[in-house]
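Here's the structure we're looking at; comments come further down.
Incomplete set of chains, arranged as in the complex.
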Amino acid sequence: MNIFECVSPLDFRYYLQSDELQELLGDYVTERARVRSEAMVEAATVRVLARRGICSEQVAEEVARAAQEIDPAEVAEEEGRIHHNIRALVNTIKQHVSDEAKPYIHFALTSFDVIDTATAWRFKQAAHNAILPTLLRLEQTLIELARREADVLQIGRTHGQHAEPITFGFAIAEYVSRLGGRIEAIRSAADNLRGKISGAVGAYNAISLMIDDPEQFERELLAELDLEPSPYSTQIVEAEFVADFIHALISAFGVLANLADDMRHLQRTEISEVAEAFEAEQVGSSTMPHKRNPWNFENIKSMWKQFMPRMVTVYADQISEHQRDLSNSASQRFLPEIIVGLMNSALRMNRIMSRLVTDEERMRENLAITEGMIAAEPLYILLAAHGHPDAHEAVRKLTLEAQRSGRSLGELVVEDEELAPYLEQFTQEHRAILAEPARYTGIAAAKARGVCDLWAERLGLG
Amino acid sequence: MNIFECVSPLDFRYYLQSDELQELLGDYVTERARVRSEAMVEAATVRVLARRGICSEQVAEEVARAAQEIDPAEVAEEEGRIHHNIRALVNTIKQHVSDEAKPYIHFALTSFDVIDTATAWRFKQAAHNAILPTLLRLEQTLIELARREADVLQIGRTHGQHAEPITFGFAIAEYVSRLGGRIEAIRSAADNLRGKISGAVGAYNAISLMIDDPEQFERELLAELDLEPSPYSTQIVEAEFVADFIHALISAFGVLANLADDMRHLQRTEISEVAEAFEAEQVGSSTMPHKRNPWNFENIKSMWKQFMPRMVTVYADQISEHQRDLSNSASQRFLPEIIVGLMNSALRMNRIMSRLVTDEERMRENLAITEGMIAAEPLYILLAAHGHPDAHEAVRKLTLEAQRSGRSLGELVVEDEELAPYLEQFTQEHRAILAEPARYTGIAAAKARGVCDLWAERLGLG
């Protein structure tokens, strides 16, 4: 097979060309992983059957070995013949075991006992072994950046307009906090993924033929896979556990997309406060050799646009008629793609943020553009604090005057006779802020550090 | 104003024509509620300022009184003049207080300190005072129904095809469990909604002019409204708290939609196992007077189709540039509509489920259609359990024969010489199930009761 015959960019471009992604995710998101994990559920079942004395320990060992041996290609070939994927898996395993073991494979199970349980296992493992470690590395990178830049002055922007001064570390701390929150959300949703071993309609009809405590049997079997059962199941696990997990992923993706947007705007030619590091041989534009585009940040935003709407599929898949219809089957096969999309963006984000080029001087210059106006807010607050009855309006008019005349608010205010009685009461520190509004950063630096400390502790980072 | 001049069906049809919805939600979802709750934040601010000695207690009381007095119409009029909704609110409150109090209104706040905090307050209150009680009433209704019908035999259906027998109570227990889970999810997300009092760019720039512990000030102020602060904020609270809350609502809506679909399919003419109760004067069809349509269930499904996709808006609103852009402002004004949509459907669902007409006899008749085939699964399990090496295939062929001949599996199996050695080993109980497959319900009834007990206890219901 030639990867250029693939139709999914995830395959031919993002995943199959990335050793890192394949190493991290190969055991959880590929078709191979699906088959293997389903075989693992089959093996676990026989193991518990043996423990219950329904079959021998030797049968269980035989099946466990077979489950590890089978090849996805064998299963696919058998499916081509009989058009049923789990029955194909079962038949394939049977071909690897003795006649004695055959009857116990898939014993009293329905396909979705295997499929839903295996999916829960793969998603939970992917979360713990790939997604969370990757996001934690990114979180660490952001924490380091926020701490490093905690005191670097930057103008805060609302509506794309200069507002009040902050520090760049404070701006980055936003993402330390939001990503930290999503890491906790993903962990919690992953740990809450559930399996099921309750048969074709969820009433444990088949297994009840053989044992008296089918719910206990289910718990025992799922415990082999580090899972708990859905409190109720039909043919399938309650849909909300997966929905919560995907929501956690998609909303984490939104945080990355927002960070990407912030960075690419800060990289605008006119702003130029940050830049993606560029490799020596890298081409910025096929026709404009001087361009340095924020293409990694753009890529993250773009991937978010591709994957975010897929939550609609997840919500639509909550609906399954009666003890289930199959109309969530093909659609859910695509769920691992969301993991790959998110991971691709998270790894990329970590790569660029850990080498982010920042320009402290430029930040200072940009702030200078509106330094004459920034004092408007503290001035109005202080006037109000000293009893001016309509401080906002007074200052609004003063800013209009400043804009008209091109003079700074600081200059105009000291000439204003009406305001003089209030100004006299201002403290030394307050006058200093009005004179040098860049000092008006509130607790930006301390907050940046505090947020980093908080999340480093909550997440067990350095 | 005439409601028929409205353009939103929520207004002219669903909400404004329902006393129940208005009573439950009026204080949380209307424009009046928005203005009132924002005034409440303004009043709370002055209360804490007074406690800190920045203004007098009397000023705080004056503002508190004014905040309760102001009318949304006054604010709207002022906004028409100055084109800024929070400044309009502030100006309006000022008109209701003495000159001494004026400076302390909105002191050191930014608009979104007020807006985001008031929104968190309204959503949290709506959850606790309207959404959760309503869903709990529905949960209670479902529990009662599941318990009542716990032993009523019904055929389980997968792919719309008869599968294995269950009980109707077991089928309803699915929704007891899934709705129970969503109730917990909504409660948890609602309790995690956050406010913020950190100023225009989130660095506490303004308030830091006056006090040394702005984060403590924020905590104190939000505690007045039973809220906690966002761990970090820009001009706005981290978007994920609201996203989690809306996800909880939307995914709860999905559970209602699934239940609605199940019920309307069970009401199909050919199935007729359940029916919406009909009022004496009610018209089923404008042209087919005999029709009894599941229109309430259809309405719930339809409302879900209207509101589910709005999660896309919520995800898009996670992205706000730098210390925020305003492009999430108008879109978030529509969020309360999701609450109204869900509540409309939840109340409707409770109304119809609490009077659901069920037809036990018809359920029995429907099950009888395939009773001759149902034994396939237990037969195959038992053959396998007694060592048949290819039980599934043997039974599959037998079912083909049963379909061809029109005879029941039970009859055919006793005539099959190849299977005889296995059948001899079956227990009395197993033979009884093969002879009367309707007994093959696993632990359906017990599971139904168990699920009801579990959720009744977890949710504090009867």
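By written order: A and B. Residues from 1 in each chain.
FYI, a contact is a pair of C-beta atoms (placed from the backbone, for glycine too) under 8 Å apart; a residue touches a chain by one contact, two chains touch by 3 or more.
All of these numbers come straight from a predicted model, not from anything done at the bench.
Asker: So 2 chains are in place, but how many copies does the full assembly in this file really have?
Answerer: Copies in the complete complex: 4.
In the analysis below, only the chains that are shown with their structure count from here on.
Asker: Round to the nearest whole Å and give the separation of the Cα centres of subunit A and subunit B.
Answerer: Subunit A and subunit B have C-alpha centres separated by 24 Å.
Asker: Hey, which residues of subunit A end up touching subunit B in the complex?
Answerer: Counting only subunit A, the residues touching subunit B are 54, 87, 90, 99-100, 102-104, 107-108, 156-160, 163-166, 170-171, 173-174, 176-178, 180-182, 185, 199-210, 214-215, 230-232, 234-235, 238-240, 243-244, 247, 250-251, 254-255, 257-258, 261-262, 265-266, 308-309, 311-312, 315-316, 318-326, 377-378, 381-392, 430, 433, 440-444, 447, 450-451, 454.
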